[in-house]
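Only one protein chain is missing from this complex, and each of the others stays in its spot.
Showing chain A:
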Amino acid sequence: MLKTKTTYHEPNTQGRYGKFGGRFVPELLMPALIELEEAYNEAINDSAFTSDLTAYLTEYVGRETPLTLAKNLSEQLGGPTIYLKREDLNHTGAHKINNTIGQALLAMRMGKRKIVAETGAGQHGVATATVCALFGLECIVFMGEADIKRQKLNVFRMELLGAKVESVSQGSGTLKDAVNEALRYWVNHVDDTHYILGSVVGPHPFPKIVRNFQSIIGKETRQQFLERNNKLPDAVVACVGGGSNAMGMFYPFIDDADVKLYGVEAGGAGIETGEHAASLTRGSVGVLHGTMTHLLQDKNGQIKEAVSISAGLDYPGVGPEHSYLHLTNRVTYTAITDKEALDAFRLLSCTEGIIPALESAHAVAYVCKLAKKMQPEENLVICLSGRGDKDVEQVQSILEAK
């Protein structure tokens, strides 16, 4: 039971997860994607690269992150024993840096010293700006106008770190539009610039590379849980916007058939209202940002705006591997409303003394429901993808407005 054989081999060489994924990009970018994939495959088989990466993850990011027993929350919910994988304790306050460290090392290996990135909540932007400061790379970050307003603190952080933050006013001024602009910037500067994509979205090989860099989350969790309990957890829960923390957490558990996996999307004002970001639970299959996946779109194939209290989940698409895991029923996807997430934000803060990011609060909120259906002798792990410091101002104004 504890040692599983590997049967899961997605994606294929074309970057497909079943029918999902692929490389739907302008011809101009194809050579860069092929170069990136070759560089990545070489790098992960080069012990100099992997030991470098491990050293930065240990000494700079602060890994491994703890697996914390949430005793009070478990007692209050009266169901299974709940553990938190503490990605909030990483340097910069979220899981995003696991990927940016890896990709920055990769960029330098390819001889590229200019970096472009998109950001939603600002966590990926901060994590990118941070590694660029560390390695002396030039950094430009595209961020939606609406997100700049609700995440002012992260904008200041990025600027402090030496990054140039470009406001994107097109569309809804959120993550989708920031990705468009970052992709356009990359199209215009592909000869000397690497695009550090922040989630398991976009054209192949990005979903694979980001998943693999993030899979340190699931690897550590599996190991830590085994050491502590001599068995695997019964369930693992993570929030899903593009889905990088969830993919990083789920991937090492995919072949453990007894471990149930739950992905929690942003239900916004409620799935039935149409104002949400639940691409998997309510979307349909199409192509956006270079990949075939579940999207929020109208009957003409125009992409709809996603709505969520959480800037990091506010994306009308989702990683193609999540679409595949949804179709194959390996992961159960569900949605949590803004209100439920806010309640969970407060609950975790006052029961455990841990203020979660609004994104991660969606996972906590789902656990409040799931716990009722599980037995006291069972165990579950929540991926606490980030800390909530960035959100307290926004939450304060929402609570005061009530």
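Everything that follows uses one rule, which is that a contact is a pair of C-beta atoms (placed from the backbone, for glycine too) under 8 Å apart; a residue touches a chain by one contact, two chains touch by 3 or more; residues count from 1.
As a working rule, contacts and distances are computed from a predicted model.
K.L.:
For the complex's missing chain, which UniProt name, "Tryptophan synthase alpha chain", "propane 2-monooxygenase", "ABC-2 type transport system ATP-binding protein" or "ABC transporter permease"?
P.N.:
Going by UniProt, the chain not displayed is called "Tryptophan synthase alpha chain".
K.L.:
In the whole complex, not just what's shown, which of A:173, A:286 or A:388 touches the removed chain?
P.N.:
Only one of A:173, A:286 or A:388 touches the chain omitted from view, namely A:286.
K.L.:
If I consider the whole complex, including the chain that's not displayed, which of A:59, A:191, A:377 or A:400 touches that chain?
P.N.:
The missing chain is touched by A:191.
K.L.:
Taking the full complex into account, find the residue in A:119, A:297 or A:337 that is in contact with the omitted chain.
P.N.:
That would be A:297, which touches the missing chain.
K.L.:
For review purposes, identify every residue of chain A that touches the missing chain, sorted by number.
P.N.:
Its contact residues with the unshown chain are 14, 22-32, 170-171, 176, 180, 183-184, 187-188, 190-191, 285-290, 295, 297-303.
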